[in-house]
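Complex shown without one protein chain; remaining protein chains in place.
Just so it is clear, A and B label the chains in written order, and each chain counts residues from 1 on its own.
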Amino acid sequence: MTHRNDLLDSKMRNHWRHACKLRGVPASVLVSGAVLAGFALAAIFAPVLAPYGEGEVFPQSYAGWDRHFLLGTDSLGRDTLTRLIYGARNSIGVALAAAALSFCTGVALGLVAALNRSWLDEVLGRAADIVLAVPSLIFALMLLAMFGSSVLNIILIIGFLDASRVFRVARSLALGIAVMDYVEAARVRGEGTLWLMWREILPNIAPSLAAEFGLRFSFVFLTIASLSFLGVGLQPPTADWGSMVRETASLITFADFDLKAGITPLLPAMSIAAITVAINFVVDWFFGREDGADVF
Amino acid sequence: MFSDPVPVTENSALLEIRDIHLEGRSGGRWRSILSGVNLTVRRGEVLGLIGESGAGKSTLGLLAMGFVRAGCRVTSGSVRFLDHDLLQSRDADCDRLRGARVTYVAQSASASFNPALRLLKQTVESTILHRLSRRDAAERDARELFAALGLPTPETFGDRYPHQASGGQLQRAMTAMAMSPRPDLIVFDEPTTALDVTSQVEVLAAMRDIVRRFDTAAIYITHDLAVVSQMADRIKVMKDGREVEEAPTRDMLANPKSDYTRSLWAVRKMNKPEVDSEEYAISAENLCASYGSVKVLHDVTLKVPRGRTTSIVGESGSGKSTFARVIAGLLKPDSGALQFFGQQLDGTLAKRSREDLRKIQMIYQTADTAINPRQSVREIVGRPLDFYFSLERAEKEARLRELLGQVGLAAEYLDRYPAELSGGQKQRVCIARALAAEPEVIVCDEVTSALDQVVQEGILKLLLSLQEMLGVTYIFITHDLNTVKAISDRVVVMRAGRIVDQGLKSEVLDPPREAYTRALFSSVPTIDPDWLTRLLASRSTVMELNEVPLGPVAIRAEENI
Partner (left out) sequence: MNHIFFMVVKRVALGLVTLIAVSMIAFLSMQCLPGDFATQILGQSATPEAVASLRHELGLNDRMLHRYTLWISNVLQGDFGTSFVGRGQGTPREVVYLVLPRLENSLFLASFAASIAIPLALVLGVLTALWRNTVFDRVVNATTLVSIALPEFFVAYSLILVLSIMTGWFPSLASIRPDMPLYEKLYTTALPAFTLVLVILAHSMRMARASIIGLLGNSYVEMARLKGLSRLRTILRHVLPNAWAPIANIIALNLAYLIVGVVVVEVVFVYPGLGQLMVDSVRTRDMPVIQACILLFSGIFVLLNLLADIVSIATNPRLLHPR
């Protein structure tokens, strides 16, 4: 029994050390890391990398893949490659902002709830339960219908909706630490709530929170992409992968004649998929999927 | 066939483990758990396997059944049971042996029973599975076993679900489960470690009787030498995966050959000469406290003399830890007065002054959860220095070194992290942290209960020397009666939230002046092979622990529901 507990215990403590070792990282994770880095660079250096301007329109619409337009043009005559690169910046940027908002709010409230453990915890918990009782996509659809689909609204709405999930996770992580004797020892010493949150609890849940942030970002990213696909997310002329899928969807019927044309709507979709898959692989590896000693 | 009885002569070996080397995987590396261990058990004999945690005894016990946990591998050696080589046999063949010829009694009975099935069904499961008996005969036999093991209402006990029985009852039910197929060998893996002292006596007696009645061989694994000396014919001592010593019980106890064996009853030998004092550091009067609606402290009145050690001893649920929390300010008492050196001490943390907080410090049972794994020793011990005093860097550094020196740790430990320290070292860091505040009173909440004997001795001696040097007052909470003898000047006995007795150690314990104290202390096994037999024989003249009246109403313990 104690043997088993020792294994799990030392694994928890060594999370950071494992993360820093580059040896022993599986290929899938390295590839994922490279993919993420690539997209991040594309997002940051978009104006430099893109062959044309974001909203630049050319007379040739639905052009095939050729020397001028590496991936062809869309229904209005805009270069697909350019829009893909700018799409990286917009989609990732908006998702990052929303995820950051939801994360900061959710973690702060979660820590407060875990430390308070009485009326405040109850109130916050109930509020989170109610928000989570409505499927998030549906709720987002309603709120966007009410307030309109500006970039700010999207960030606020998605950020607020996702914060309740982060709250739950942060709270349960923090509770696991808050019951430890060292937190009680600090309390007995006379330390204040802020100190407890910042110096005792947060350092111990930081690795798990970081991984959770990755997952949250990928979820937010997918939600925004889906909303844009449905037409209620980022609005034209902003280049955005979700709306690009919708705009080029009809091209898929040409696959019989020109395979490249048929694949075009899949390009933004594949980019979205690439990012989310890559994040999932990295987070999954970080948590270490070995489940310790057991019978079977 | 595997399950056929093999005709053997009286002295032939039932189980022979030869030169076993076993490794376990931890953090990506293989490290050795057993190195070259031999073990032999003959028909009808009870072998006691004793050692501290990490000695490899549980692993060895499982090996006796040919079972290796996931994450472990045998690199060499053999395990022969009744002439079958278990390690070379196929899984299906081993499955036929397990639960039929060799059975297992685990440490935690409540975790080892399936919560969704009734006890009787699980008790006879292996017997029926291995076709040793038909269902009705097996169930009848099981009920008889329940009766023989002293379980209440044996006819209907098996209809209960595991959560409807107490820890001691479940342990006995598990023994019945192990005995049901009438095996040749039973492996008992620390079966009474998780039980209260008082439940332990019943369970030990029951196990010993049943094993003798059916002339079953047994391996009894434990870390407690006193317990094993009641149960075993021969004792084998292990340390760090190696054998230390093996001899018949009485020989070993009378004449232990190795120093390590001798150190196993170190704490029992300690006995502090008591000293009293007239000045009181803490005095509580008519304290009442509750958790929610449940009252846990009833009119507790006690005095803690300055510069001395006062032990508060009792079983689980006695309220001793609750009292510690009240003193620390974590639980507000409903009524009553708490005084600190004659001044009123407020019940809640928030209302106490920083000076008051500084003067009362606490040390916890498990050092693992008592220090922040993300902080270095320097930060852990240094924080009280920063919080209560404002020292300059050079002063603080010198003080840190001084503190570590006082607890017996070298200065280089300052930059280490908890993961790099052993259990005993972590507890020393906790003591240093408490000392850093220069307190008057230190509340020690079961601080040695999770440690091995030798380490316990070290910590207790350290605490005593610190008291001599600094004049610190200790409130020592414990359930271990040997520790009480080793360290106390005054003793307070608690039961169910009330004080049974308090006074100088000699007054309270030697001889015990209250019936409950007497019953409590008599339930602690001593390193004397005849202790259990004598205790059972004298039980008719001494009141049973659970029948000692509590105030005007006699409370019967759970055991007899």
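Keep this in mind: a contact is a pair of C-beta atoms (placed from the backbone, for glycine too) under 8 Å apart; a residue touches a chain by one contact, two chains touch by 3 or more.
As the structure is a computational prediction, the values presented were derived from the model and not from experiment.
Only one residue in the set A:Leu76, A:Cys104, A:Ala145 or A:Leu194 touches the chain that does not appear here, and it is A:Ala145. Among A:Asn116, A:Ser136 or A:Ser208, only A:Ser136 touches the chain that is left out of the view.
The missing chain lies against subunit A, touching residues 28, 129-130, 133-139, 141-148, 218, 222, 225-226, 229-232, 245, 249, 252-253, 255-256, 262-263, 265-266, 269-270, 272-273, 276-277, 279-281, 284, 289-292, 294-296. As for the chain not pictured, it touches subunit B at residues 62, 65, 67, 92, 95-100, 103-104, 106, 108, 111-117, 125-126, 129-130, 161, 163-164, 177.
Going forward, only the chains that are shown with their structure count from here on.
Centres computed as Cα averages put subunit A at a distance of 47 Å from subunit B. Within the complex, the subunit B residues that touch subunit A are 24, 26-28, 33, 53-54, 58-59, 69-72, 107-108, 328-330, 349, 352, 354, 357, 361-362, 364, 366, 368-375, 383-384, 387, 418-419, 433, 437.
Residue ranges on subunit A touching subunit B, taken from their complex, read 1-4, 6-7, 9-11, 13-14, 24, 180-182, 184-191, 200, 203-204, 292-296.
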